[in-house]
Every structure is written in C-alpha cells, then in structure tokens.
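The structure is given below, and queries will be raised subsequently.
One chain of protein is taken out of this complex; the other chains stay put.
On to subunit A.
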Amino acid sequence: MPTTTYAGSAVPVDDEGFFTDPARWTEPMAEQIAKEAGIDTLTDRHWIVIRFMREQYAAKGTGPTVRVLGKTSGVSVKELYQLFPKGPAKTAAKIAGIPKPRGCI
C-alpha cells in the first residue's frame, strides 16, 4: 500500500491518495493536503466542512455525498463548489483524512 508523508509523518493512502486509516490524520496535515489539491488557504468555512466530514465518517463509516453535505453541513452546494472547486465530497474527504466516500448508484 502506498504511503505519503504529511506534517512529517508517513501515512498509508489508497491509489488515489485517500487516507485508509483516518486515525493517522492530524489537523496540521490538512493545510498540506489542501495545497496539493489546489486550495491555498483553508478558511473557517473549509474547516466547517472538514470537521463535518470527519464526524459523518465516525458516525456512518463513510463520508457524505455532495448532496447530503449541502443539506446537512450548513454550507450550500453552491458554496461547497466555491470552497472545493474540483468536487467537494472527494476533495474535502481527502483533506479531512477519510477514505473516498462510497456513493450509491
């Protein structure tokens, strides 16, 4: 399994760079992951979403979809796309150190 080094620690990730062990994530890692995803600065609004992703993962075992985020995180879908332009659910999951959200079909 590949590893990536964030904030001085090597962490296991999947082929697409998502954490496979969310317990290894720390807040200082988020800024670096965000920069790699093209987001220069994490604002308070970003952090609302990041923390929400982690809470949802802890409660449900998977990160929420964009639609569920828009309904429940307190940040609208439109703003989610402004904060995380390349796909909010996936980008926020990556920054929040949780596995890729499992979508249903």
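Everything that follows uses one rule, which is that contacts are C-beta pairs under 8 Å (C-beta built on N, C-alpha and C of every residue); 3 or more make two chains touch, one makes a residue touch a chain; residues count from 1.
Convention: contacts and distances are computed from a predicted model.
Selecting from "Phenylacetate-CoA oxygenase subunit PaaJ", "Sodium:pantothenate symporter", "52.8 kDa protein in TAR-I ttuC' 3'region" or "Oxidoreductase", the unshown chain of this assembly corresponds to "Oxidoreductase" (UniProt protein name).
Think of the hidden chain as still there; on subunit A it touches residues 62, 65-68, 71-72, 77-78, 80-81, 85-87, 102-105.
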